[in-house]
Each structure stands twice: as C-alpha cells, then as structure tokens.
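Okay, handing you the structure first.
All protein chains but one are shown at their positions in the complex.
Each chain gets a letter, A and B, in the order it is written, and its residues are counted from 1.
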Amino acid sequence: MIATPPPVDKRPALQRFLSNLRGAPRALRDTALRGGKPNTDRTRSTFVFGNVFLHLHPVRTHRWSLRWATTLGLGIASLASFLLTLITGVLLMFYYKPHVEVAYDSIKDIAFVVPTGNLIRNIHRWAANVMVVTVILHMARAFYTAAYRAPREFNWLIGMGLLVVTLGLSFTGYLLPWDQLAYWAITIGANIAQSPREITDALGVTESFDPGGLQKLLLLGSDQVGEEALIRFYLLHVMILPLVLLGLLSVHFWRIRKDGGLVRPKDADARLGPVRAADYPVFTEAPRKTYQLAAVVRGTSGAVGRAPENTVPSMPHLFYAELAVTMLTIAVCVALAMWSDAPLKELANPQVPENPAKAPWYFLGLQELVAYSAFMGGVGIPAIVLLGLGLIPYLDRETEGTGEWFGGRAGKRIVLQALFVGFGAALVIEYFAIRYGWLREWFPNIAQLWITFVNPGTVLTLIYAAYSMWLVKRHDSTRAGALGLFTCFLCGFVFLTVIGTHFRGPNWDFYWSPADWPGH
Amino acid sequence: MNQADPQGPSRLDPDPMPRRDFLGLASLWAAGSTLLFAAVGSLRLPKAAVLSSPSRKFKATLPENLAEGTAFVPPGRSVALFRDKQGVYAISTLCTHLGCIVKPSATGFDCPCHGSKFGPDGKVIRGPAPAALPWHKVSVDGGVCVVDEETIVPPGTKV
Partner (left out) sequence: MQANKHLLLWSSLVALGLLVSAAVQENVYKDWRVLQASAAEAPGSPGPIGIHLRQVVVPTLHAADRCVTCHVGMAAGEPVVAGDPVLRPHPVVGHDPTVMGCTACHGGQGRATEKDAAHGDVHFWPQPMIPRRYADAGCGGCHTHLAVPTLTSLDAGQAALERNDCLACHKLDGRGGTLRPLGAGGMEGPDLSFVGARGFPADWYEKHLAARERAADPASPWTSSFGKIETEERGSIEELLSSRVGAPQLVRAKATFNSLGCRGCHKVAGVGGDDGPDLTLIGARDPGRIDFSRVKGRHDLATWLAEHFRNPAGIVPGSAMPILGLDEEQIDLLVRYMLSLRRTDAPEAWWPKDRVRAERLGEREFGEDGATLYGSFCAACHGPAGEGMRYPGMPAFPAIGNPDFLAVASDEFLTTNIAHGRPGRRMAAWGATENGLRPGEIAAIVAHLRTQSGVTREPDERPARWARTDAAAGGALYSAHCAQCHGDKGQGGEGPALANGALLGAASDTFLYETIRRGRRGTTMTGFSQPSTVRPALDEAEIESIVAFLRTWEKQP
C-alpha cells in the first residue's frame, strides 16, 4: 500500500489541464473506490476496511461462519427487515400526519392515492412483523448454539435490549393509523403499563406510591389515549426508538468482532474438512509477518501466533451471503405485502370499544396472561422472563458444546423433552382454566393479591422453573436447565400467542374459530 | 496502483480470482437492478397524485352589478374575473416573478413583493416580472362561470 509519487509531468499546463479533465471520471472512480478492483486478497481487504459501511466487518471470515446452518442468516434478515422498515417508514412520513383529526385520513390517502403508497405501507407493516419474528428466532439461534457464553455475555444483553426496542417500535407504530384496532390495542397496552396498581391497590399504598399510574401517564401524556398519546407514540416510533435501536445495533455489531466473530465449536476446522475449490482462496500457511499489534491484543481471539486458518476473504464470500439474505428478506416482505393489505379498521371511536380488542399478535400471549392478572401478565412475568434470559450467560459458565446446535446429541434430547413439557404444561393449565375457571370463580370474595400471585401465568412459570431445576440436578449441568427453561418459555410464548390470536373472541371467551364469534 | 507496488506479488496477493464468474455477475446484476427498480419506484411516492388543495377548476358567480374593468376575486382563489361588453375573462393574480398575489389596481395589477406592475390585460409594465399574467379558461353556463386555473388561454379571450 505504499504509493510511489507519480513522475513529474513536464507537459505544458494547458495540456495537463485537458488531460486531467479527460481523466476526471476515471480518477473519480479510483478515489471513490480506493484500492482498485477487489480481485486480489490485498485489494479485497482494502475494499472492506476502506469503506465506512463495510468496515464493521472483518476482512476475513471463518468458513464456519458462512455455513448456512451456523446462523440461518437470521441476524442479517433482522437487519434487512429493519432497514426496509426504516426506508419505507421515512417514505410514509412524507404523507402521514400525526394528529387525531387527520391521521386516519392521511393513512386512507396513502392507501388510495399516494403513488406506490399502499405497497410501501404494506411492506412497512410486513417488514415490521418479519423483523419481530427474525429477532426472536435469531435470539433462539444464539441461545441454542450457546453463543452467549464468554466472551459474548454482554452482547447477549445488548441483543435482549434490541428485542425490547424492536417490540417497542412495533407497538408504537400500532397506534399511528388511529383506527379502532390501534386505539383499543393501545388503550389496553397503556392499562397494562398501569397494572402495578394491582399490587399497590392491594397493599393500599397507591395514594403515595403509584408507579403504574406514572408509567401510564408518561406513556400517554394524559389519562386516556388522545392527541398527546399520538404525538408521543409518533415521537417514539420515528425518532427515539430508531435512534436507540441504531445505537444498540452499532454496539451489537462492533462487539461481534471484538468478541472474536461468530461462535464456533473448538473442532470447527476439523469438521469443516478440506477446502473446496469454490472457497478459494483460503489461508492455510503460517504467517511470515510479525503482527506488531499482537502486543496490545488481549486473549487468544486475535489470530496471533497461528495462521488465520480456514478463513476466506469477506469480500466477496461474506458479502454474497449477506446480500443474498437481504434480497431474500426483501422478496419475502414484498410477497407478503402484495398478498395481504395492512389492516385499517374504522376511525378510532372512544365510545365504541372493539370486542375483542386485541393487541399486536406478539403481545397476545401476554394478553392471554393479562386476562388472569394484569400485573403478572403484563409486568411480572415479562420481567421474570427478561431477568432469567439476562442471567443465563452468567449462570451457565460451562464450555461444553459451545457453537454447536443444542450442544450436541444430549442437548437435542433435552430440548425435545422440554418441547413436550412446555407445550404440555401450557395446554393442561389453559385447558383447566378455560374449562373450570380460576380462583375468582370458586371463591368470589377472594383477595386480589391471591389472584395476582396464583394464576395460570404464575403457575405455568413455576412449573417451567421447577422443571428446569430438575434438569439441572438430573444432568448435573446448568446448561441443561437453561436449555429446558428457554425451550419451555418459547413453547409457552407460542402456545399462548396462538390461543390469544385464534381461539379468543368477544369478551375474551374461548372459541374454536373466529367464524363462531357471535354477530359475525 | 498494483503495478506501482514495489514489493511485487506476495503471499497476500495470490492469483486473481477467475473473472468469468457468470453466476456471480448475474446475481449481482439482478440484485442491483432490483434495488434500482425499487428505488425509482419509491421515488415516485413524494410526487403527490392529487393535491390536498381545492380543485383548480371551480365555479364562481359574478356579482350582478360588476362594473366593467373592476376585478372580482372569488374568495380563496387567485384569479381575478372581469366582465365587459365582449364577455367574461379571468386573469391570474399570481405574480409571474415569484408567486406573490398581485392586487388589482386602477392601472391593472400591482405586486406588493418586488414592485412589478401589470397592465389591465396582464402585460408587464415595470418591475422584475418575466412574463405577463396568464389568462385562464372560463366557460359560462347560465349565470355561473367555470374557471379552469389549469388551462391558459391567449390574452384577449373573452366568453
């Protein structure tokens, strides 16, 4: 990369001027893409670290990371769907007006007269849903390959933050169309935020200590969903949460590199086998150069003292993979957008509640729990789950099976068993609660605190916790317990979400199908 | 630059990749054209298909006793309507300079922003205005005039 100064041009100035003018387009390209065509290892490296958008990537990528089965592309798919929502969202902002008088009309205009407006809105909606799904799946992938273990514990926490922000973005976007769906979903959401009052009321301290009321007030800016709430949700949706997400995302990516790239098993090189011709070129020899930076790099993560073996240049190998997943995500979102329109119900009417008023689908599992206790379903259990997820990397200090799906064959058996336990427990408890009712039906005068702490949600959580404790003891491994607990929670989430989405009708009664709802 | 490298080819510069990578090139071109098509398509979005302002074709009823040479500006519109013996005509009241609203005066129209003055038929008399005030299409149906602000007619067209 040491450039020799070009020979001094002795031609007359005017000729030099004309020759420079002719060469300007070429010079422009050369200066924009420093390092020339990326067709050698060196220029490929320059291509990566000479570009502000690419330099978060390593110059070389381990072949293990490029296996489809390693990541299933879920992280890139999450990022791609986020970028899709970002671009379509900015486009929608050209026409959306965050005011209760005109918000609904402006969405109607987007749907009917804005060029490409309906498609852009549909893509925005679907990309947001795809993002929620891929973020959850990405988290499951990271968990099942034990990618949270040292040194990646903190990035696991950042990832949890990203999950919460993703759900927040989706939820705040829900209100903006200002239709019945939005209005009542947000009314319910805001009252879940207020649900700590269930505890403070029962303790009789709400007068002096009211965190629930404060949360609702901060969220809505008023005591009910109205103009103040709309402008707050708009601000959160288009400014605060995207900025937080971008901030967390930068840390997330940066830490992937600092933590030594994607997780891989110790015997990854052996398992990858010999290099295929298509993976050319691959470093196999030992380095002859001295890595002077090695002195300041801590740990064994840097490729110091051994060859950067089994790595391929990120350009083009990694970028083909990333671009492919991005385009696949775009194709899926566009296909979904053309298949189904984003919902838009009647104009919000505070006098006529929706029945049933359902939250966005990913909160319907919580709404199912909320139907038993607002505090436990809306605040308590989610807090317990988040706390548990956050503690996992600090409780599981084992190293066996890192980087491998389910940590090997024993892990697969545990997960399979946990699937049965998770679904089974949720099924039994839901069946019991729907068929026979719960405490309030049997003891009409029971104190609220009893129901707050003993309800299907808490019982299910306890069963899952007890099961995972049993696994820890049985397999003498924290990881076994974690596998069981995570799988159970995932099962519970899926099961309750399906119940809330499909099997709950007006008055949150159980129906086998929405076709059975009365009055339809 | 590569040719200028004095150290010559090294272990870091193995043979260049084979260049005849049809699949790679095709996939890159496909991705590129998809993104380009999407970008061009979404660039159409900011150009509104309908404006949120009232229609530029509108109906107006002239006052019965409108004197010849006196302008009637329908409320909220930027068109001056006149009636004389030859008929009804409409002259835009948007200054051709920078779009201020000109005021009908005794000598024609005066622009308050940069001092342009227009004659009674809209011709520029003085000031920076580059062109005469356009005449708009008017059709009379009974006592009602339909003014079409989208259509410009030659000055002197009266109906």
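As a convention for this text, contacts are C-beta pairs under 8 Å (C-beta built on N, C-alpha and C of every residue); 3 or more make two chains touch, one makes a residue touch a chain.
Everything quoted here is computed from the prediction, not taken from an experiment.
Engineer: Sort through B:P54, B:P130, B:G143 or B:G156 and give me the one touching the missing partner chain.
Structural biologist: Checking each option in B:P54, B:P130, B:G143 or B:G156, the one touching the absent chain turns out to be B:P54.
Engineer: For the chain left off this view, which of A:V48, A:M131, A:L176 or A:V334 is in contact with it?
Structural biologist: A:V334
Engineer: Determine which one of A:L162, A:L219 or A:L323 touches the chain that has been left out.
Structural biologist: A:L323
Engineer: Check each of A:K97, A:H252, A:K345 or A:K412 against the chain that is not shown and name the one that touches it.
Structural biologist: Here the residue in touch with the unshown chain is A:K345.
Engineer: Given the full complex, what residues of subunit B touch the hidden partner chain?
Structural biologist: Touching the missing chain: residues 23-24, 26-28, 30-31, 33-34, 37-38, 41, 49-55, 57-59, 137, 139, 146-148.
Engineer: Which subunit A residues touch the hidden chain?
Structural biologist: 66, 68, 101-102, 105, 108-109, 112-113, 115-116, 119, 179-180, 278-279, 316-317, 320-321, 323-325, 327-328, 330-331, 334-335, 338, 344-347, 352, 519
Assume only the chains that are shown with their structure count from here on.
Engineer: Just curious, how far off is subunit B from subunit A if you go by their C-alpha centres, in Å?
Structural biologist: The mean C-alpha positions of subunit A and subunit B differ by 45 Å.
Engineer: Hey, which residues of subunit B end up touching subunit A in the complex?
Structural biologist: 1-2, 4-6, 11-14, 16-17, 19, 24, 27-28, 31, 34, 38, 41-42, 44-50
Engineer: Any idea which subunit A residues touch subunit B in the complex?
Structural biologist: Going by the criterion above, the answer is residues 2-4, 35-36, 39-43, 45, 87-88, 91, 94-95, 113-117, 120, 280-281, 285, 288, 316, 320, 323-324, 327, 330.
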